[in-house]
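Every protein chain of the complex appears in place save one, which is left out.
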Amino acid sequence: MNSHLPIPAVVAAIRPLAVDTSLLTLHTEPGHPVASSFLPGQFLQLSLPGVGEIPLSYCGVPSRDGSIELCIRHVGHVTTPLKSAAPGDAVGVRGPFGHGFPLSAYAGQDLLLIAGGLGIAPLRSLLLTLLKQRELWGRLTLLYGARETGALMFLDELLEFQRRGVIELQLTVDRPGYCINGPPECRVALLPALLEQLALEPGRTCAAICGPPVVYPLLVSRLRLLGVADDRIHLSLERRMKCGVGLCGHCAVGTRLCCVDGPVFSFAELAGIEGALV
Amino acid sequence: MRRLRLAIAGLTACSGCQLLLLNCEDELPELLEQFEFHFFPLACSPALLEGEYDAALVEGCISMPHEKELLLELRRRSVYLIALGTCAVWGGVAALRNGESRELLRQQVYGQSPVASETFEPLPLQSVVHVDAVVAGCPPEKEELLRLLADLARGVLPVDIDYSVCAECRMKENLCLLTERDTLCLGPLTLGGCGARCPNMSVPCEGCRGPVPECNLHKALEIYEQKGFDRTTVLARLRRFCPGWKL
Partner (left out) sequence: MATLFIAQHNLEAMLERLRRKAEVHGPVRGEDGVVRFAELIHGILPDLSAIRTLLPPKKYLLHPRETILKYTSEAGYQLPSESVPPLILFGLHPCDLAGINYLDRIFLGEDPDPLYAARRSALTLIGVSCTPDEFCSCHLYPSPLKALSDLFLNSVKGGFAISSGSPRGEELLEVLKDIVEERDINVPEDTRRFFGHAVSAQVRPELDATLPEWQELADACLGCGACSLCCPTCSCFDVLEFGGLDGRSAVRVRQWDNCLFKCHAEVAGGMSFRKNRAERFRYRYRHKYRGFGPLQGIPACVGCGRCRVVCPAGLDLRPLAARLEEITP
């Protein structure tokens, strides 16, 4: 495998998840590691020919048939034209890159997944992975916040998991938005507020967080107040990985490189590093 | 594939930026496959605005009421409006004397003879309409213009340049005309993208592409002063292409 060379992939399906976000399903060479062997929290590089390449977290689970699920918010140079992507369109993929969530350390633990906005993408990947072997873990709780009800994604799927009793789900939105029939029991509050009334056993809880950088400091300080140790808090950091393989220098966090040392770091690794959480 | 419909218009300027497009002789056949140059008065007649445009490329600043009308009309009809060249982006040479009395300037140029059309202080496009992307330069680089068109064909806008002429000049391993020759080279303050066209020929950068993002004018003036160029001289030089330079 040459990690510098994107392999061909085609758009298999694209469906809207929210007003500015789509679920892009790609199809590439079956059995290629970019589709078949990654950990939740790792990322791939998606190329749109003639436009550019961007890092994206995996949003689904590894597949044998070469399919890859990605959550695309159409705000950037590459993601904006992807809005008009259609099945059959040619793209390129390379990966997987970086370090994902530490699944081996999660065995037997209660897991607290905290997703803000688009941060649901890697956490959905983590959740689906955890649910494949539900018996290996203790409590599974997902706290999920978005700008407004219309921006909450994968709701049907998440509510179904909740109905089946395999996860505990708490939802919140910054503002009610225009969706009158919001999901049941959705609060109107900022994401860290969900931690206020949460009962957890800090000694057996691991937190996995992905969201906009602005919520990280508050989430971390709340978790610490609840007694969760720094090495039990894992965060996925967003940086602009241009090469993905530790060469281009764009994604450094302190002296660590997000693309090879991350993008998932434990808070113990990040504490005291300037600019890590801001 | 559907050809993109373009409008290419010139306002107060020398038409050089539009000529740049016509000078892309090698690429014109390919361009005509991808684009319909529907409104391009400099190149084809009759030129009538009609329907909607995927993009309007506008050269020049606005200094007359009918130009403002045309610009608003182009904006209404176009998905993207691109400021093409320094006059459109910053005001350019036509705006050189902005801030001085219009009446006095009129008398200096036309004396007592009547002037046919009403004019006002030249303005860059963005002071009147929303501009989606800019291609600076007097004129811009042909490569940049072609890249813009290739990007438009893919439904994207060009990536912004964040480095100065100095950066490209260093990459070319040129003699530094500022530090080694003590000339008034405006490279450190000027938006890159030209490949250091002038310093490559040992000519100090004239600043034709306007300011680079986050330029440090204060410090640059201090350095120029040490080399014997007072603030007034430097600012006058900078304002030849961008009247917006202020202390």
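Every chain is named by a letter (A and B) in the order it is written, and numbering of its residues begins at 1.
Definition applied: a residue touches a chain if its C-beta (ideal position, glycine included) is under 8 Å from a C-beta of that chain, and two chains touch if they have at least 3 such contacts.
Computed from a prediction, not measured in an experiment: that's the story for all the values here.
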Touch assignment to the omitted chain, from B:Thr86, B:Ser164 or B:Thr183, lands on B:Ser164
Among the options B:Glu27, B:Glu73 or B:Asp132, the absent chain makes contact with B:Glu27
Listed in rising order, the subunit A residues that touch the chain left out are 2-8, 47, 49-54, 73, 75-77, 79, 90, 92, 213, 238-240, 242-243, 245-250, 252, 254-257, 260-261, 272-275, 278
The missing chain sits against subunit B at residues 1, 27, 30-31, 34, 146-147, 149-151, 153-154, 159-160, 162-164, 166-167, 170-176, 178-180, 187-189, 202, 212-216, 218-220, 223
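Following the convention adopted for this analysis, only the chains that are shown with their structure count from here on.
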Between the Cα centroids of subunit A and subunit B the separation in whole angstrom comes to 42
In the complex, the residues of subunit A that touch subunit B are 50-52, 77, 80-81, 84
So, in the complex, the side of subunit B touching subunit A is made of residues 150-151, 154-157, 159
